[in-house]
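Of the protein chains in this complex, all but one are displayed in their positions.
Moving on, here comes chain A:
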Amino acid sequence: MSTTTWFDAHDWNTVQRDIQAVTPRQVERALGNTRRTLDDFKALISPAAQAYLEPMAQLSHQLTQKRFGKTIQLYAPLYLSNECQNICTYCAFSLDNKIVRKTLTDAEIGREADALKQLGYDHVLLVTGEANQTVGVPYLRNAIRLLQPHFAHISMEVQPLDQPEYEELIAEGLNTVLVYQETYHQETYKNHHPKGKKSNFAYRLDTPDRLGRAGVHKMGLGALLGLEDWRTDSFFTAAHLHHLERAYWQTKYSISFPRLRPIDLLQNDTITSKSFERCMTDRDLVQLICAYRLFNEEVELSLSTRETPRFRDHVLKLGVTSLSAGSKTNPGGYAVEPQSLEQFAISDERSPAEMVDVIRKQGYQPVWKDWDKTLAAL
């Protein structure tokens, strides 16, 4: 199947209409099936399914325990740079935001890594903006080389790359790549990404296929919840996953649920906060998490510190398999420059140690290490 065939098979407006028109009977059929299809997923994310939230949660809890046990994996983001040539309307790293730009040096990467190791982390997620001159592939390769001896699992969330570039970084020890489409609605995508390489919708949409062809061990998908109708965007995310699982059957997949958070903007030397219309309620997000689990029993589901402590504590048992904790979203945030401007404001500021305590109290085992570089013959 060519890359976009799966995408062209679904029309946004039709999907949106279908989801709104789902009947309770269709929801019940989806709940009753043991192998669920994309049509069942549509039913489970529909407004009609909100009345079935409790049975969905019960089932999601059981299926998650069967597959993943009573465990929660822990990881931390390591922001390497906030330099960015893109304009994204929702991001504090956007080119038009006049913040101080920073890219970590080798020594600074080392200090941040030490701080994360002290906290207990063995899985690190490298994050940058998109600035190919300063944080291009040579910079990323160097960062992976520096970090690879210290961390069992290295993930990356940076600009989309070409297949040979991914192959090169995987050979250096890169295990996982996260690349979110942000929104699958082409017009809305253009409005929110007016400038920079990121404005190319098709190149971004094709990124997971390039990753699959490069043989990446794990990739993470997601839509930025709050840019468009979350139900329709989530259907496209599920359809994307469905396509990728068949095409790249040796790759593991994860889904994230980034809900838009307030950002700080610096204009004329004053910091103002920009909020977004809350398009997705807590109830909606629980429904979405359970729907993904019922649709795909094997996919990993990840929840970041964008969410509040109360929400995270409750959904920990409902289908989520990995959490970040104590995250800093500014380059140097752990040790080098703790006070610099963040990419977005986190909601759960508890330390990893506090989070471990919360996980244990719920009868779950926190897992710091779930990969070993020797498994990839590195």
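Convention: a residue touches a chain if its C-beta (ideal position, glycine included) is under 8 Å from a C-beta of that chain, and two chains touch if they have at least 3 such contacts; residues count from 1.
Heads up, the rule we're going with is that contacts and distances are computed from a predicted model.
S.K.: UniProt name of the unshown chain, from "Thiazole synthase", "ABC transporter permease", "CysW_2 protein" or "Sarcosine oxidase subunit delta"?
M.R.: The chain we cannot see is recorded in UniProt as "Thiazole synthase".
S.K.: Touch as defined at the start, partner being the missing chain; which of A:Tyr75, A:Tyr189 or A:Tyr364 qualifies?
M.R.: The single option touching the absent chain is A:Tyr364.
S.K.: Provide the residue numbers of chain A that touch the chain removed from this figure.
M.R.: Given the touch definition above, chain A has residues 65-71, 122, 152, 218, 245, 249-252, 298, 360, 363-365, 367, 369-372, 374-377 touching the missing chain.
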